[in-house]
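Note that one protein chain is taken out, while the other chains of the complex remain in position.
When the chains are written out, they are named A, B and C in that same order, and each has its own residue count from 1.
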């Protein structure tokens, strides 16, 4: 599903964020991505959805080499991936419903289908009653859950989550993690960047560990 | 330093965020504020810096009743408080240095003093080398640390931190917490909202626990 | 109607071509209204923009209307070179009749008008303002005049024609009022220059203003654009609302221009007609007709779309999420 081959990433600022990163995720696999602040976790995820391009090495998503992908093919690629961003990336001038509906509307699903899918996604993250609210009126954790609902609403074959439980209490974190596990059991490939070592220990899953941009044994 | 007396908060949406909250922080005290997502932790902090007004009950900061405070007195009040916001609230069109310098510049400190104080604050959060960078080029944890530096740079007598370690790895979290403890030993009143129960357990400090807007025993 | 594709075990419903076309049409339909109501939410800014565009559109149009009206009423009479032929014989005489008919046979001549001695006196006193003086003469001292209009308006040809006429019988003298023509044409030259310069300037201005307004909107919605791109929105999807916004901005500007033009024409019509009457001209300002009004609105809308085309793609491409 997702393959990194000897990937090296240096930002324009000269900052080296990744070096010689190689790994491969099979369909339906569930992995944790850990590492200290600034190790390159978010960078790795940005490379996977073509937000950044690798300086050297290949990134392959669903068989496509992202370094050779023309710009106009990128939207199509991104529709195959659900991403929970570290900073939510919600739209504050749309309701919770409209935020979650965004991926479906972009893909052009009919309104009735949009409605039922959005409701299903919101109920999975425990926000059924906040459908009509505005994101500003939500607590930090609620915003984070809206971001999670948006990432899964279009049932993408690949799910990337960057610190999805950073603002959640332990109990809710556990619930969200089991949600991700369910997805993985349905065949979705899931990669979760996290600092929450308690959770990592609880869940039996492969763990990729980054240290200063290099993949090392945890 | 900070006193809540029978505080009740209902948002315009009808959402009841706090009910009958009473507590008092003495100068130099260090407390944790815990509770599940949506319990009202951020609301409590917003009341303390007059971002919101209580529907009923009194909030007193440094002896001033915030419900009776005229709008033009609010800036002066806020200068006495350092706040680490849950969503950083960094300015993305200013460098890291300028972000941290903001409270000092608003207060009108001379440039030389601004410089030395900003450098000191950045080195305390381990970002000395990122002084000239732009916030977008920082990792999530680095951004959070810039927010922490900005909250402490003007040495406020009260420090409120909302989920300051949500994006930090356990080791860094511990360092930041010990930084906050140092401040408290210098006489700063510190209140930290967090989900990180490991840290709460490690540090011997009073703990306020919110559950659906009410203060309960943890 | 829809296929299901299995990628690594997960099912993601893919849309058929027909579904996608429907979605495309739905998006357009929905944007038509939603962009207008989004614009109206900031009604003060919208009004300002509409006013500015309206002014920029109405000024050159007003000047064009002025020029066109002059052209339709007085222009031809006024600018066409008339040769005045002063007769040595009275207007009723056989010599004069012969002269007139031989002039009428010349192919270079379009029109011959006889102004009798009495008419000449009336016109003379009228133009000069010295009525009283002329009453001092016991008899009319003025000769009859033929006003000859040539087919050509070209100076050299007319001069040749003048010589040719001069050779005929029954003529006292000939004058061709070049100086007066020169004055008028220099007035018209000024007006035309101004209209042209302002017209080009202002139409470019409209495109620029609309492009710039949209650029600011894009700047304001940068985060929204980034997020839409992040979750798989195409450039066309992102661009579409701005095309509609451009359309509304231009359309509303055209409407403003229409209001301003019609009310200026009404406001100015009284003094202009007073003036025209004092010159005994039937010059009158006519308001815009239905078709012209439509053209004005279409011009506005068109400039709006051009403005959005010019500016939006360029700025959207620069916005990449990070």
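Keep in mind that, in the parts below, a contact is a pair of C-beta atoms (placed from the backbone, for glycine too) under 8 Å apart; a residue touches a chain by one contact, two chains touch by 3 or more.
Treat the numbers as computed from the prediction; the structure is a model and nothing was measured.
Colleague: Omitted chain: which shown chains does it touch?
Modeller: Across the whole assembly, the hidden chain touches B, C.
Colleague: Looking at C:16, C:101 or C:175, which makes contact with the chain not pictured?
Modeller: Final answer for the missing-chain contact: C:175.
Colleague: Of the residues C:34, C:48, C:101 or C:322, which one touches the chain left out of the display?
Modeller: Among C:34, C:48, C:101 or C:322, only C:48 touches the chain that is not shown.
Colleague: Looking at C:34, C:163, C:220 or C:322, which residue reaches the missing chain?
Modeller: C:220
Colleague: For subunit C, which residues reach the chain that was dropped from this view?
Modeller: Those residues of subunit C that touch the unshown chain are 44-45, 48-49, 51-52, 55-56, 86, 124, 127-133, 135-137, 141-143, 172-173, 175, 177, 179-180, 182-183, 186-187, 189-190, 193-194, 197, 201, 205, 208-209, 212, 215-216, 219-220, 267-268, 271-272, 274-275, 278-279.
Colleague: Hey, which subunit B residues sit against the chain that's not shown?
Modeller: Contacting residues on subunit B, toward the hidden partner: 1, 26-28, 46, 49, 51-52, 62, 72, 75-80, 83, 85, 89-91, 93, 102-103, 105-111, 150, 154-158, 183, 186-189.
To be clear about the criterion, only the chains that are shown with their structure count from here on.
Colleague: If you average the Cα atoms per chain, which one ends up farthest from subunit B?
Modeller: Taking each chain's C-alpha mean as its centre, the farthest from subunit B is C.
Colleague: Just to be sure I understand: the centre of a chain is the mean of its C-alpha atoms, right? Then which chain's centre is nearest the mean of all of them?
Modeller: A
Colleague: Counting in whole Å, what is the centre-to-centre distance of subunit A and subunit C, each centre being its mean C-alpha position?
Modeller: Those two chain centres are 58 Å apart.
Colleague: What is the distance, in whole Å, between the centres of subunit A and subunit B, each centre taken as the mean of its C-alpha atoms?
Modeller: One centre to the other, that is 29 Å.
Colleague: Provide the C-alpha centroid distance between subunit B and subunit C, rounded to the nearest whole angstrom.
Modeller: 64
Colleague: Where in subunit A do residues touch two or more of the other chains?
Modeller: none
Colleague: Counting only residues that touch at least two other chains, what does the list for subunit C look like?
Modeller: 322
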